[in-house]
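Partial view: only certain chains, each at its native spot in the assembly.
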Amino acid sequence: MRKTALKGVLKKLRSGKISLQKAFCLLKDLPYTDLGFAKLDNHRAIRRGFPEAVYCERKTPQQIEKILRHLIPRKEPLLLTRASEECFERLRGIYPELKFNKQAGVIYANEKPVRKKQGYVLIVTAGTSDIPVAEEARVTLETMGSRVKTLYDAGVAGIHRVLDKRGLLEGAAAIIVVAGMEGALASVISGLVSKPVIAVPTSVGYGASFKGLSALLTMLNCCSPGVSVVNIDNGFGAGYFAGLISKS
Amino acid sequence: MRKTALKGVLKKLRSGKISLQKAFCLLKDLPYTDLGFAKLDNHRAIRRGFPEAVYCERKTPQQIEKILRHLIPRKEPLLLTRASEECFERLRGIYPELKFNKQAGVIYANEKPVRKKQGYVLIVTAGTSDIPVAEEARVTLETMGSRVKTLYDAGVAGIHRVLDKRGLLEGAAAIIVVAGMEGALASVISGLVSKPVIAVPTSVGYGASFKGLSALLTMLNCCSPGVSVVNIDNGFGAGYFAGLISKS
């Protein structure tokens, strides 16, 4: 339930258009609905500007389904991350509007309309293997109503690929840089432009990449200021953060 | 040399107001001045919106002094981080306008005027011992012309101290959360409001805090989205990043 909806209920109550009983029913499970195994945070859209996303890993299909059934009536943007195709097939039966981004493993629906006159968020990846994480960021942003542009496979092994795109970089409201292995791309891009860079280390690599640790440390140690970092493979978090920035 | 200054030179040249020779002199050490041990990035204010900050650790006093002498004539904001009081005393002889934030170890001057109508950046610390890092962020922001408010010593051991300040949190354009030990404050604040949170882990703590590693991991694993992280004790980086956001 979003801010405007809540105010609507309260106004109607004040003006006598709805009974106290009715208002109570509409509001009763604020601030959360208790499903026993999960407490759905109905309050979040008011507090946070975007409703709860469902992280599907380690949840059973039954749990995800129950959560979804509670979320559908809200008519709000839906985002289920780390979801399998099997999960999607099952849930589509319940709610046919659901879409699936297979690369990212994200199920979504009810995207907010793109806000006009705002800038775009640019998502850059160092390599092809980083694209799934980038796509998770992209879907998140689009569900939040942000404009997105992408520049994939532009890593520092061939730095002319990114130098070539200065205009695209400069035009962005914020830049998400997704990179595994040594993760040097965030430093390079941050050194080129005056835009906030949100760096996403990925687990792409082997050996001393230690499943993303190498890229994570690289990004945290950026000698060029203007970079902040999210968890390894956390495309959702980067997208959400960029969405907050580009909205403000 | 900033963007407008550069355009001014070029316009004057085109209109014949200055000679080619004169323009050459004004522009000649673009994009950088080579001091041998350092290449000052004159171009940065154009590319990045804020000139180079000088990181003083491991630089000799002679090196810092030489760099400063080259920066002074630019009449631009000056920021020297991780500087000692001795260093400040020495440099003040050269450039009396310099100020020193002792807690933060930052020397600065020529702050940009605060931009009107913009929001403020809120800096929160979990404890008293985190204040030096927070102050580094504050000076950085103020030098960039951003408005800053602070809320110090509001950690989760007494969470009413932060719940009490919801209005202050909600009103901010961005929030910097500075915390050592378990670093849980970033998660809690991010769960309360819809503002981008920049988390700064600090090395405050002992034993299994492993000099800030514990707080760093906590912040990277935030279950609440809307948080991004900078290096341990990197108040400058958090301030710079927040400055980029609040400017946009």
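We just call them A and B in the order they show up, numbering each chain from 1.
Assume contacts are C-beta pairs under 8 Å (C-beta built on N, C-alpha and C of every residue); 3 or more make two chains touch, one makes a residue touch a chain.
Since the structure is predicted, the reported quantities are computational estimates derived from the model, not experimental observations.
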Identical protein chains across the whole complex (2 displayed): 8
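Rule of thumb we're sticking to: only the chains that are shown with their structure count from here on.
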Rounded Å distance between chain A and chain B, as computed from the means of their C-alpha atoms: 27
Touching residues on chain A, where the partner in the complex is chain B: 47-50, 53, 119, 173-174, 191-196, 198, 216, 220-222, 225-232, 236-238, 240-241, 244-245, 248
